[in-house]
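As you look at this complex, bear in mind that one protein chain is not there, while each of the others sits in place.
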Amino acid sequence: MVRQFDPSQPLEMQKRQYQQMVNRLVPRPPVWRNCLWAFGVGGLICTAGQGIVSFFQGVGLSFLDAATATSIVLVFLAAFLTGLGLYDELARYAGAGMLVPITGFANAMVAPALEARTEGLVLGVGARLFAVAGPILVFGIVTAWLSGLIYYLFGPRPPLGS
Amino acid sequence: MLFLKAFLVGGFICLLAQLLMDLTSHKVTPAHVLVGLVTTGAVLSALGLYEPLVKFAGAGATVPLTGFGHLLAQGAIKGAAREGLLGVFRGGVASAAAGITAAVVFGYFAALLFRPKG
């Protein structure tokens, strides 16, 4: 019998053998089920979003404004559900389906802020609002800034005098 | 039809993100996936590839975080076109200001009104 773990080997070898044992034993997450949930719930949130966009377009907003208004509505709903303690319950199943839409961004801001209430409004809520969502803003803004800069340096020149 | 396209495209973006989380090492956390999506959205947008997706799928492309990246990048690029270097700095956040402000304001008031259940 080949030993899967040999305690008489040097530590580095033991580590390698042990991590192989762990990898053999540890199950993958239920990928198919997770994907189905993510696709279904994520799709539904976007469909609902489309419904709200269409409504705002119906009352005369441009697509861009309607999409912005929709973001505000979705962020409000996500903040509300997070406050009620329901968002994480749903996301346990929906996974990326509730993480990736703008609602997930809102949840990432509200969740740490709620808990930090006990540490006060300034050092608690104020400081922790961006604890989880901060990186999204940082990388989004930096990438956008770089895009704008590249456009400014190498993009088509605006006509003179405009 | 618009709704079906929103469902399929939005769902597909979420599915991709789920695969990223489930099939990669534990070192790829949800935060990494979200940062990846917003960055990807911004880059695709800058390359002119995201706007067609928005035309096709509407909210299916604007609601996921890639759409947030798109919004930021378009803002910065349009700002650059309109106002030059100043617009590069102003455009991105300005275009996404409504969503960010909503999250801050609603987050703040939610923290005042609700007590987390744990």
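Here the chain labels run A and B in written order, and each chain numbers its own residues starting at 1.
Just so it is clear, a contact is a pair of C-beta atoms (placed from the backbone, for glycine too) under 8 Å apart; a residue touches a chain by one contact, two chains touch by 3 or more.
In the analysis below, contacts and distances are computed from a predicted model.
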Per UniProt record, name of the chain withheld from view ["Stage V sporulation protein AD", "Putative ABC transport system ATP-binding protein", "Cytochrome c biogenesis protein" or "Methylamine utilisation protein MauE domain-containing protein"]: "Stage V sporulation protein AD"
Of A:V22, A:V59 or A:V122, the one touching the omitted chain in the full complex: A:V22
Residue, one of A:A66, A:A91, A:V125 or A:I141, that touches the chain absent here: A:A91
Full-complex contact with the absent chain, from B:M21, B:L65 or B:A80: B:M21
On chain A, residues whose C-beta touches the chain left out of the figure: 3-7, 14-16, 18-19, 21-22, 25-27, 29-30, 34, 82, 85, 87-88, 90-92, 94-95, 98-99, 104, 107-108, 110-112, 114-115, 118, 131-132
Missing-chain contacts mapped onto chain B: 21, 26-27, 30, 116-118
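Following the convention adopted for this analysis, only the chains that are shown with their structure count from here on.
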In the complex with chain B, residue positions of chain A that touch it: 28-29, 31, 34-35, 37-47, 49-54, 63, 67-72, 74-76, 79-80, 82-85, 95-97, 99-102, 104-106, 108-111, 113-117, 125-126, 129, 132-133, 135-137, 139-141, 143-145, 147-152, 155, 158
Contact set on chain B toward chain A in their complex: 2-3, 6-15, 17-23, 30-31, 33-35, 37-39, 41-43, 45-46, 57-60, 62-65, 67-69, 72-73, 75-77, 79-82, 84-85, 87-89, 91-93, 96, 98-100, 102-104, 106-117
